[in-house]
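Note that one protein chain of the assembly has been removed; the remaining protein chains are unaltered in position.
Read from first to last, the chains carry the letters A, B, C and D; within each, the first residue is number 1.
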Amino acid sequence: MSSHRSVTSGVQEAALALTQAALNVLNGAVHPLKSARVMGRLVLRPVHRPGTPPGALIHTGTRKVDEVRLRILEYDAEGLREEQLSSVTEALSIRDSTRVGWLNVDGLHDEEILRGIRDHFGLHPLLMEDVASVGQRAKLDDYDDRILLSLPMLSFHRESLTLEVEQLSLILGPAWVLTFQERVGDVFEPVRERLRSAHGRIRSRGADYLAYALVDAVVDGYFAILEGLGDAAEEMEGRVIEDPTPEALLGVNHLKRELLILRKFLWPLREALGAFSRTESPLVSESTQIFVRDVHDHVIQVIDTVETLRDLASGMSDLYLSSVGQRTNEVMKVLTVMASIFIPLTFLVGVYGMNFEFMPELGIRWAYPAVWGVMLALGGSMFWYFKKSKWI
Amino acid sequence: MSSHRSVTSGVQEAALALTQAALNVLNGAVHPLKSARVMGRLVLRPVHRPGTPPGALIHTGTRKVDEVRLRILEYDAEGLREEQLSSVTEALSIRDSTRVGWLNVDGLHDEEILRGIRDHFGLHPLLMEDVASVGQRAKLDDYDDRILLSLPMLSFHRESLTLEVEQLSLILGPAWVLTFQERVGDVFEPVRERLRSAHGRIRSRGADYLAYALVDAVVDGYFAILEGLGDAAEEMEGRVIEDPTPEALLGVNHLKRELLILRKFLWPLREALGAFSRTESPLVSESTQIFVRDVHDHVIQVIDTVETLRDLASGMSDLYLSSVGQRTNEVMKVLTVMASIFIPLTFLVGVYGMNFEFMPELGIRWAYPAVWGVMLALGGSMFWYFKKSKWI
Amino acid sequence: MSSHRSVTSGVQEAALALTQAALNVLNGAVHPLKSARVMGRLVLRPVHRPGTPPGALIHTGTRKVDEVRLRILEYDAEGLREEQLSSVTEALSIRDSTRVGWLNVDGLHDEEILRGIRDHFGLHPLLMEDVASVGQRAKLDDYDDRILLSLPMLSFHRESLTLEVEQLSLILGPAWVLTFQERVGDVFEPVRERLRSAHGRIRSRGADYLAYALVDAVVDGYFAILEGLGDAAEEMEGRVIEDPTPEALLGVNHLKRELLILRKFLWPLREALGAFSRTESPLVSESTQIFVRDVHDHVIQVIDTVETLRDLASGMSDLYLSSVGQRTNEVMKVLTVMASIFIPLTFLVGVYGMNFEFMPELGIRWAYPAVWGVMLALGGSMFWYFKKSKWI
Amino acid sequence: MSSHRSVTSGVQEAALALTQAALNVLNGAVHPLKSARVMGRLVLRPVHRPGTPPGALIHTGTRKVDEVRLRILEYDAEGLREEQLSSVTEALSIRDSTRVGWLNVDGLHDEEILRGIRDHFGLHPLLMEDVASVGQRAKLDDYDDRILLSLPMLSFHRESLTLEVEQLSLILGPAWVLTFQERVGDVFEPVRERLRSAHGRIRSRGADYLAYALVDAVVDGYFAILEGLGDAAEEMEGRVIEDPTPEALLGVNHLKRELLILRKFLWPLREALGAFSRTESPLVSESTQIFVRDVHDHVIQVIDTVETLRDLASGMSDLYLSSVGQRTNEVMKVLTVMASIFIPLTFLVGVYGMNFEFMPELGIRWAYPAVWGVMLALGGSMFWYFKKSKWI
Partner (left out) sequence: MSSHRSVTSGVQEAALALTQAALNVLNGAVHPLKSARVMGRLVLRPVHRPGTPPGALIHTGTRKVDEVRLRILEYDAEGLREEQLSSVTEALSIRDSTRVGWLNVDGLHDEEILRGIRDHFGLHPLLMEDVASVGQRAKLDDYDDRILLSLPMLSFHRESLTLEVEQLSLILGPAWVLTFQERVGDVFEPVRERLRSAHGRIRSRGADYLAYALVDAVVDGYFAILEGLGDAAEEMEGRVIEDPTPEALLGVNHLKRELLILRKFLWPLREALGAFSRTESPLVSESTQIFVRDVHDHVIQVIDTVETLRDLASGMSDLYLSSVGQRTNEVMKVLTVMASIFIPLTFLVGVYGMNFEFMPELGIRWAYPAVWGVMLALGGSMFWYFKKSKWI
């Protein structure tokens, strides 16, 4: 209960921080371009280097942990064993246990460990290759008695409004779940908490329900990101309307790009979870599929919102363009008003600056005030005309 | 009959008020941005807070009523019992009654009550969680002997042209219907009226027909909103053409956004009602499905119109942009005409303002009027040229 | 034969009139905005007023005829009876006759008559409600032994280039067809003519073929509208290129809107006729379905053309925008040329207008013509430069 | 062989001519608008005039030949008979012959002949109506023992870059093929050549293979058109970049329109050939369907290319718009530089042109050169500033 509360307040903190970050970018504190490592997230390194035989267990991302960390969690309705392991061989007992086992692996660079797991748990070489090569599209691969679910674990870099993506690979077997992450630190703590507390449904259900609970925790994290992006969008719209500087446009562009990337990761996930909720694999019970359907609905909801945010961002670009056009128009009007009033007057005073010997007006006493009068009348009527045309 | 009439005139009043509201926004009485709580409607708070076990009955919206209000309505062809309840336990009798029962719950914040209803009516935990967590996509979830239909109950804030969304959850059981709303006050009064009057088909039909009648009442409400948005659109188009101020563009943008939000809520509803009209659940009779098909058609019609309005609003943006371009063009023409006529003349008078000792023209008697003649001819011919080029 | 000829020449007349109307709008004779009752055609009044029980026979449109007109036509291969009826009861004999009967009803406001027909012909309440409430999407509803086909009967207001829409409801029973229209006057005269003339296939075929013939007559009418819109589009394109005034853009916008509305009505019709051509209802024979397939093809062809016209109209908007940009560019060039040539010269004459006591040039005899020479050279070379840059 | 070679070189000639035509249009030799009979190709005249009973054999296009020309070709593996017929009755023998017969009809205006063919070959009235009324979408109609394939025969008017469309109707019976064209002159000569030469597969195969060969010849013709359009597109892109005149934009627009029309004709053809390749009609053997699949692939390839060309043309429009914007920008810069340098200087010389009695500077000996110095410094520094800002 207490952990639950702290989690909730953590989310609130996160939302606050995100808003702060949005404001930072908007205020130019962080130049959005500086953090625009778009390509690294979009164009993924070749899944396996050209020429590598399929099934090679070579980690394709950058190594993010010093040492692979293995953590095991074994439970049934009666009890729970939780252990940090020093070697992979200790973990292998869960395959044949009747209790539900969950092995979590943080770090993918140790080929030895991956091979050990692959061989012991009887995983298809291609399945294991997909685990090692990060940057996969989300997908569900059904290898009869093992199911691989790859899904993106998104986080949000608070200072630069930038999404970070990590790949989570989840393998579901008859009574065990294996999860692989690139680094230590994840969104699964609440699930562990629920497992540790004796009451609650989760301990009395199978490995498929555990898999669902993990996926659900990942998808829940997306909502916080959405909220952050939504707040940023709202801020940006205000700025585009009130102060359409080029920086505002860059901000909108940055937002669009993050939404583009988010969308790129979510669409395949939708498919993958759809397949998960409809799979006829004996590994997934029907009662669990009702829950998977629910998380599938959540992903659709997230995608809906991303699409709507994209539409909003598009509207902002248009608004910006028309604001700039409008401003140019206004600048033009000022110029035209100034020029149109004074250019004829300047001509007039030029006339009486001519040096002709015979200019009868020059000798007339009231000619000078008369010229002033004419000029005031002329200038005034032009002013009145521009006023009427709403140019001033 | 009299109630029917008052309803109709109510709709007319509403339409009037909407038009008024549209005018208000257009006249700047209400700044559209002030009411732009877009994100609160788009980015929905996490359905359950990260880490909450699925099935938790925590209301995710803001509490909108002080106390939960329970209202029961039980009827068959012979008679009808209508009662406001003080505690949830009284309501539970309808489960086993042979008459059709309808329990309406206004307010979702009391976990106790929700749990009571869930347990007594045998509802799936996920179903009940969906009821409590507002901000769902419209959907139909078929739990064998209970059907959950979530649908958005839209209303229109008259002063700010802003849509408000409330979630209606409708649970259909063998002989009862449960409805859950976030606040008191709904669109169901006409349905109650029809139930109270002894004649009419509705009393002699089952709970599925009641569910249809409620959904139909909600969907009917959409048409009034469409009419309001349509009137606003028509007003705005006139403004964009006649007076393309930035405010007009903001108005169009506001309209686009409301249409975007409306669309976001209606598309899932289309699917949900489609599923409802095709469901093979024994809870829904075939004769009722003909009616559901009809309300499904209405939703498609609403969506069609929203899409067309979106196209119209897009056209308005384009029109605005080209209006601004056109105006810039006109301003430019004025400037160019003024400058082109007077700049050469100013040069000319400058020439005779020079102080050279030997300028033969200066001594000639008719030189001054001759210069005037030349200037008039020059100015006149430029004027004529610009007239011919249709610049003036 | 003679009737056929008059029909053909009528079409030619119509096409001429449409072209004339297009020219009217283009020439500003009729301001397109004045006739822009868009919303009345787009946002349809609620199909039934909120709270009305389903199945109510309340006409939702504006009453367009004083009195309902009933017309009956009964025929078989041997003979034909045609009669204008004074009361609905006389019409009811056709239900049980072995001959094919066609009852046409002009005017929908008389609830009494509609109810009489509904009860006698055994029509589903929802079916009859759809007949009474105009503004339906085109649709085919299959009630086992009765088929309802709603389709839009389009006409073209010649002076304002505006589409008018009327709803035709066609009910097909075992040996009879009922048609409901909002006003007197329709496109069915040629069909009646073919029925009256003894030879021709139509008299020896069933009610389903009659239904097809009526639908075919309606769809044939669409081609004349297309031709009118196409002529208008061609005119407008010429104008946008030659004289891109704001009026031209308004015209294009008006055209786009009418195409949008046309499209909105045709897409559902496509579906409806597709369903008609594939229906497995015993009411429609296979040999008739070949003909329905043909009229379905025609609707697809109309939609294709509407889409292409929309693409063309889009292209016109773009062309307009770039024309305006181009013109602004040209205006700018004139200004720049004028200013660039004369501003330096004006400066130069200003120099020698200064009143310094010691300006040696002023006393030189050939200084004045020399200054003229310099100015001519300067102006000339700038002129030549601008000529070379193709600015003049 | 020799005929084959001449055909090939004919294609090369055609490609050259097309390129020449593209250049003509681009060089303004032919004004693209003059040849813009868009509507005549888009909005097709009503398939049958309103009120005409279905099945009427009235030619809906303009009569393009004086007299209908009938040409027969009958063959089997042993021999071939080729004859120009003077009356339709002579042609009818091929129906019952065991050899494969091909009757080609050039000209559709003679109702007598069409009726004769219809009755003798047992063709459905609607089928024959579709043959007579040109302007059909491409389609495959399967009347059990006769298949109608309508397809557009496209040619390219070399001087105006304009597509011309003619309708080819092909009717496939058990052992004969009927083809109907609007005018004399077609793309079938190579097929006839292959039939005349004794060797080659075509003589030993059935009527279905002949139908395929004819369709293949038509589709082959599309590639030459694509090449012509592609060359034009490439030329136009060069022009838009180097010399973005309004004519260049008109050219791009013309290209877009022709692509739009091409696309409108090809999409239905894709469907029609898809249906042909999957038809289960006994008229088409499986071994022939492999060939039809191949020509279907070619049409998809053509459509792909058309879509890509459309994308390219869109890109050109954008490029044009930004070029114009860029040029306006440059013109503005020139104006601003000129005005900014000389306007302050003109003011300065104006100051010393004032006639105040007490202006101490005027009497100072070095004041005049000092003013020049100041002005040169001012002008120079502004020039330097604009140079630095890259405005010059």
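The rule is simple: a contact is a pair of C-beta atoms (placed from the backbone, for glycine too) under 8 Å apart; a residue touches a chain by one contact, two chains touch by 3 or more.
Just so it is clear, the model here is predicted, and its values are computed rather than measured.
Engineer: Which one touches the absent chain: A:Arg95, A:Arg137 or A:Arg270?
Structural biologist: Answering carefully, the residue with contact to the hidden chain is A:Arg137.
Engineer: Of the residues D:Val65, D:Val184, D:Leu226 or D:Ala275, which one touches the chain left out of the display?
Structural biologist: D:Leu226
Engineer: So which bits of chain D touch the chain we can't see?
Structural biologist: Those residues of chain D that touch the unshown chain are 3-4, 7-8, 11, 187, 189-191, 193-194, 200-202, 213, 216-217, 220-221, 223-224, 226-227, 229-231, 233-234, 237-238, 241, 290-291, 293-294, 297-298, 300-301, 304-305, 308-309, 311-312, 315, 318-319, 321-323, 325-326, 328-329, 332-333, 335-336, 339-340, 343-344, 346-347, 350-351, 353-359, 391.
Engineer: Applying the definition given at the start, please give the residues of chain A touching the unseen chain.
Structural biologist: 33, 36, 38-39, 42-55, 124, 126, 130, 136-137, 139, 141, 143, 246, 249-250, 253, 256-257, 260-261, 264, 268, 317, 320-321, 324-325, 327-328, 331-332, 334-335, 338-339, 342-343, 345-346, 349-350, 352-355, 359, 361-365, 367-368, 371
Assume only the chains that are shown with their structure count from here on.
Engineer: For chain B versus chain D, what separation do you get between their C-alpha means, in angstrom?
Structural biologist: Roughly 44 Å separates the two chain centres.
Engineer: Would you kindly tell me how far, in whole Å, the mean C-alpha position of chain D lies from that of chain C?
Structural biologist: 27
Engineer: Provide the list of chain D residues touching at least two other chains, using ranges where the numbers run on.
Structural biologist: 353
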